[in-house]
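Removed: one protein chain of the complex. Kept in place: all other protein chains.
And now, chain A:
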Amino acid sequence: MMAINGGRASLRLSVASLRAHRRRFAGTFLAVLLGVSFLAGTMMMGDTLRASFNTLFANAGGGRDAVVRSSDVISVSGKGQGVRQPVDATLVRQIQKVPGVAAAAPDIEGAGQLIGKDGQPIGGKGPPTIAGNWIADSKLNPYQIAQGHAPQAPGQVVVSRGTATRGNLRIGDTTVLRTPDPVRVTIVGLATFGGQDGMAQATYTGMTLGDAEKYLMPRPGDASSIPVRADSGVSQRQLVDRIAPVLPKGVEVITGERATAESQRDVSGQFLSLFTTLLLVFAGIALLVATFSIHNTFAIVLAQRTRDNALLRALGASRRQVLGSTLVEALAVAVIASTAGLFGGMGIAAGLQALFPAVGFPFPSGNLVISTTSLVLPLAVGVLVCVGSALLPAVRAGRTAPLAALRETAVDESGTSRLRAVAGVSGIAAGVALTALGASGTPSVLVTAAGAALTAAAFIVLGPVAAGYAIRVLGAPLARLRGVTGALARRNALRGAKRTAATATALMIGVAVVTLFTVFGASLKATLNQTVSRSFAGDVAVSAPAFGAGGSGLSPKLAPALAKLPQVNTAVGLGKGVARVDGAGRQLTVADPGALGRVLDLGKVDGSLNGLGTQAIAVSSGQAAKHRWRVGSTTTLRFTDGSAQRFTVGAVYQQGDLAGDYVIARQAWEPHRTQDTDTLVAVSFRPGVSAADGKAAVEHTAASYGNPTVQTRAEYAKSSASGINTMLTLVYALLALAVVIALLGITNTLTLAVYERTRELGLLRAVGQTRAQLRAMVRWESVLVAAFGTVGGLGLGAFLGWALVRAADATGATAFAIPPVQLVVVLLVGLVAGVVAGLRPARRAARLDVLRAVATE
């Protein structure tokens, strides 16, 4: 007789049951393991990245005890670190006189993109392409000569070792540096940064001070900042206190430590947090999907064990003992799987560390760094998800009536209650209405999000009710096409609506997120395409990635050179500037306003774009309405050099898609500019010039300006959207795990169902079902469940995508697009995945012993 007295008995029961049902928990184990691995891997990678960058900046900035720089920085929201005006390099001499200063040097930092051996620009696809002056004082210079020597004559440069490797360049090679004006340079030295081949994936070129002033600064005698080194015995604080009094207004001095901290924060704050948050969101989705799978497994396993539990209850086990033993079982699975997940996470982090640099992603080398949080949090989440998912089924198991032991285990018919149907349908109705309300008129993100969340939740509630109808509809052709095998598969999928729904829900969530991003991405692409085709009135566009995204932009001399071509009617260069308007940083488009109207469609224009000169600007109608400006109003622009100027609004134009909200004439911007660069040159041809001829002529001229991209209108529209494809690819890769977990859930449910239906399967085999037919039957059931999940996910995802597009669209200019081809691909992938998920249970079912069914008990 079993001695059931208290917790120990529960424990013994759990262990015995775990041992007996090991296989049935394999799916749960895998789901927890994968989810925790992803979460832990993400966090550990974040830790490692943060630590590596911190070390990198600390090493590199170690010799700088103070930094003198302009105190005014203008940042445009969502556009990076902002723009700081240069300081006067003659300050260096005054600073050097301050007691306690060992050394000070002007530091010039701009953008310069090197051309590699193969003629292609190096980098410029995200990480910055830095060019600056080579500082002789080795403590002040974060870069150290590793090979060769410092630049001594005009045209000589030092490049970081990583840059040289990527461009296949060697000491002695001559190449072109785009600043953006092409400058011929000869490499005389290779440098390291904080002991590494470079600052992550950023490229670096160090020139003589003279060259740097000439090519990177608006005026000679300017410097981006002045790093200072202290005499020994002088603290950074003391140094700053002594330097501060000699500085003019608008110039500040900060300690080296703070400068390092700022650099670290810039990287962690912008790039790292964004990146790790993105990964964490997807880890969360994977875990959510896992929760459904795990819950389902426990529900099924415990339902199958109703008889055992009832027997225990009949023998005198209390409700709590049955509940307890179940929870201990869940806990054991949770702890073992989560711990394994931590090791999986380490593997993922290490793998990514090795993989990322290979695909050009910044990931400095260094040891794997793992914080306590990265161990404790994933472990806790894994255990919580697993035990939490088991809680409800466990409570139900505890409630098993002792009498249930005597009854034949009934098929679970619950889940299709009227209450559920009513709650689900009204939930969806309310959710859709709320979403539509939030997305229409002036979109409210909050209301839309609430509506979207409600809709998603209602979808899940309605699942079991919908499963019945959906499988009946989806399975109808199956019964007709595959005969009795198809009919049996359909009936089997219909058997436990709740179970089918729970299995499919996991996949539904995964597919919904995939669809959401697919729809959102397609809408963004459509919007960009629409923007370009609506606003770009030119024939070809010449472009190069701008400042923020690395690269060096286009030479401002390119547009005038193109304008001289006989084929070209108008060539307008568009540059970018910043100024503070009404206290907020704004991006300015620097161009020849008069010509702009000939290559861009600005819509209806009030006033005149001609002759804005140095006294007037043009603004978009949106900004005009916001500030209550009309033609003739005046406003003040504050520039980064600290100066302010009153401008008249000379023109108000309707469409700012490409022109931006503020257009300023080149001559008005000139006095306030930093490094001069254009991001786009829009070109229109003379009448009668064929597209091919015109493009060839433009390409020929552009070649000597660093070989930028020349595209026709259509090409330009398409390439504007190419970044979205990259984002989508990343998102799909990240979602793959959630989908895999969902499929594991289907496999698991089916394996359990096969086990449950042993006798029935044996009977079918006895009366003449071949192994192939049996396998097909299980596979088709799997496909039906997958189809239900996929179709539900497509519907939900498309709706949420629509909500997101509308909510994110304040101007009403965003297009909503449903990409049919991609969605069909998602559907097919879902169905094929269903086949794959069914393979193993089908194989198992086919191996069953026919006699097991026939043998009487």
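The definition used in the following text is that a residue touches a chain if its C-beta (ideal position, glycine included) is under 8 Å from a C-beta of that chain, and two chains touch if they have at least 3 such contacts; residues count from 1.
In the analysis below, contacts and distances are computed from a predicted model.
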Fill in the blank from the handout: Per UniProt record, missing subunit out of "Transketolase subunit A", "ABC transporter ATP-binding protein", "NADH-quinone oxidoreductase subunit F" or "Fe-S-cluster-containing dehydrogenase component" is "ABC transporter ATP-binding protein"
Problem - Contacting the left-out chain in the complete assembly, out of A:Val484, A:Ala584 or A:Ala625 - result: A:Val484
Handout entry: Selected residue (touches chain absent from view) among A:Lys139, A:Lys718, A:Arg759 or A:Arg840
Key = A:Arg759
Exercise for the section: Kindly note down the residues of chain A that lie in touch with the hidden chain. Expected result: 411, 483-485, 487-488, 491-492, 494-495, 759-760, 763-773, 850-851, 853-856
